[in-house]
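For this view, one protein chain was removed and the others were kept in their places.
Order of writing sets the labels: A, B and C. Residues in every chain begin at 1.
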Amino acid sequence: MALNKFQIAQRIAKELQDGFYVNLGIGIPTLVANYIPEGMNVVLQSENGLLGMGPFPIEGDEDADLINAGKQTITTLPGSSIFDSAMSFGMIRSGKINLTVLGAMEVSEKGDIANWKIPGKMVKGMGGAMDLVASAKNIIVAMMHTSPSGESKLLETCSLPLTGTRCVKKIVTDLAVIEITLTGFKLIERAPGVTADEIKSKTKANLIVEGNIPEIEI
Amino acid sequence: MALNKFQIAQRIAKELQDGFYVNLGIGIPTLVANYIPEGMNVVLQSENGLLGMGPFPIEGDEDADLINAGKQTITTLPGSSIFDSAMSFGMIRSGKINLTVLGAMEVSEKGDIANWKIPGKMVKGMGGAMDLVASAKNIIVAMMHTSPSGESKLLETCSLPLTGTRCVKKIVTDLAVIEITLTGFKLIERAPGVTADEIKSKTKANLIVEGNIPEIEI
Amino acid sequence: MNKLNKNAEDAIFDIEDGQTLMLGGFGLCGIPENCIAALVKKGTTNLTCISNNAGVDDFGIGLMLKQKQVKKMIASYVGENAEFERQLLSGELEVELIPQGTLATRCLAAGYGMPAIFTPAGVGTEVADGKETRIFNGKEYLLEAAFEADFALVKAWKGDKSGNLIYKDTARNFNPLMAMAAKITIVEVEELVEDGELDPNFIHTPGVYVHRIFQGINYEKRIEQRTVRKVD
Partner (left out) sequence: MNKLNKNAEDAIFDIEDGQTLMLGGFGLCGIPENCIAALVKKGTTNLTCISNNAGVDDFGIGLMLKQKQVKKMIASYVGENAEFERQLLSGELEVELIPQGTLATRCLAAGYGMPAIFTPAGVGTEVADGKETRIFNGKEYLLEAAFEADFALVKAWKGDKSGNLIYKDTARNFNPLMAMAAKITIVEVEELVEDGELDPNFIHTPGVYVHRIFQGINYEKRIEQRTVRKVD
């Protein structure tokens, strides 16, 4: 059975380590915050200028001056700090953020990512994504394996305008966990009950499958 | 009669205008602060990270954490702000400081200045002087006209290692006020009782003297 | 040296058609509401606006777009504005989308007197088209120029008469950067205080960068995504 978006987030949360500073993009990545293991110290960065992002405020406590990069009302935590956008991207650029999780429209087997523009159709802009993918040490993409029309979002080469090149390290989809190696996509784990062959058939690029592939544990 | 260092400072204070942000170097330039006209709002910048430098503290109020660029204990004023060294030189570099006054060992008729090194003899370092002279809109040099041994400090070309090139706009010495024009040193005012000829004889470069030169009023 | 202005109309009186403006804020958070309202009233046109976002249809820079006062928009993300998208697709509006960190750092560069900076953001993408690149320590960077703007319109939380500013929470965002970056910086504050009321140790924008300041009024401070949780 394919994972739902909460399960994708849950699987990604397993990549967290104590002491990590993490930037979570809009959409599924945001949900990862709900699955930080008890007792593990993970600090969330929001690129609009906050380290130590807390949960949504209790109703009535919303403050228009305190939002995350998704423009949602949030809270601070003990140990939080606020800074301007130059410092925010300064710490991103200098590699202080240990893990970046973001969504994508396409990922190539070289680790290229496209997630900001569909020519002639949609031009929302790249926001902070280009800065994040150009500098982050460890980038995980969270996305559905295929588009709503069933097309693979994992490709030999991206067809959409790129956000960054050779930067994605791992992809967690509803069907699989895939690592990007020097020789391309490599299947690491599969969704419970989903076969390696099914994943292969839904991946429009070579998929390396070596030995027994374990199921994703969530 | 030649001016003393207090009178040099007093003369330079006449260049101040309401609303000016001013950086005063170590030595005679520091004294300029004592002659800011009553009611004129002049904000002093100290490049170690302070805008709105106040007077020395009252005895017993000295604070090791509050010093100026000359390492003297000072005070803040209402409206002061503290910042780090990058922002301090950021505002200098972006031209936000209206006037810089500093001392010099030599000044050339092109506006070059040397004030940080005597090869083989003295190497104290340039501190913030190179940044200041490279970016300030208006630079006035305060110095004695001649060295202790009687050599002119105003020259066709500096003999000492330069601090900056073509940057000095005006020189106030114990003998004269001299502007640096496209064609060289131009005598603007002379110390009371000091003749233009005497100033000429003590200036080791061409000195433009046009018409009657008024005495410095202090 | 009186930096004090009566109100927004007073403060923006000399903004002219065709000029380049920086506008602080992230989404609708920390935007100069009073200055935008005064610009809409003044009807200044052909403006180039540098701002992270373009507001929503009926608030923020969206109000200026609706009146077609904006010729060109330089932003990093514009996804919340249907009228914007219409003008863009119809070719009425010129748009330059740039990475958010590049936007921030090009402001910083202007404020710190650095003519250009190097950033890896956009390398290998269409953002790099026509731009000079350079490799340092094996990594490729784009050369990006400091911004040049006529005015910065900045929203702060508190400000004193010397122009020292502090911002509240994430309403800080681009405001302190733009405050340093333009020829003339106009600041609206929620609370104007006397010199001496702000602690010199905790000033976000030193007054030297601020040319005009006024007490803002009627802040709406609209929330784009009101997200809440139940008491645990």
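The working rule: contacts are C-beta pairs under 8 Å (C-beta built on N, C-alpha and C of every residue); 3 or more make two chains touch, one makes a residue touch a chain.
Owing to the predicted nature of the structure, the values given are computational and were not obtained by experimental measurement.
Visitor: Pick from C:77, C:112, C:174 or C:209: which residue touches the chain that isn't shown?
Guide: C:112
Visitor: Specify the residue from the set A:27, A:55 or A:90 that touches the hidden chain.
Guide: Of the listed residues, the one touching the omitted chain is A:90.
Visitor: Touching the left-out chain: which of B:162, B:178, B:194 or B:207?
Guide: Only one listed residue reaches the unshown chain, and that is B:162.
Visitor: In the complete complex, the non-displayed chain touches which residues of chain A?
Guide: Where chain A meets the chain not shown: residues 18-19, 21, 41, 43, 45, 50-52, 76-83, 86-87, 89-97, 135.
Visitor: Kindly note down the residues of chain C that lie in touch with the hidden chain.
Guide: 105, 112-120, 136-137, 139, 141, 145, 166-169, 172, 200-202
Visitor: Pick out the residues on chain B that sit against the missing chain.
Guide: 46-50, 55-74, 76, 82-86, 88-90, 92-93, 112, 123-131, 134-135, 161-166
Note that only the chains that are shown with their structure count from here on.
Visitor: Treating chain C as absent and keeping all other coordinates fixed, how do the remaining chains group by touch?
Guide: Drop chain C and the rest splits as A | B.
Visitor: Farthest chain from chain A, going by mean C-alpha coordinates, please.
Guide: Checked the centroid distances; the maximum from chain A is B.
Visitor: Roughly how many whole angstrom separate the Cα centroids of chain A and chain C?
Guide: The separation of the two C-alpha centroids amounts to 28 Å.
Visitor: Indicate the whole-number Å distance between the mean C-alpha point of chain A and the mean C-alpha point of chain B.
Guide: Comparing mean C-alpha positions, chain B is 56 Å from chain A.
Visitor: Averaging only over C-alpha atoms, locate the centres of chain B and chain C and give their separation in whole Å.
Guide: Averaging C-alpha atoms per chain gives centres 37 Å apart.
Visitor: Note the residues in chain C that touch 2 or more other chains, in rising order.
Guide: none
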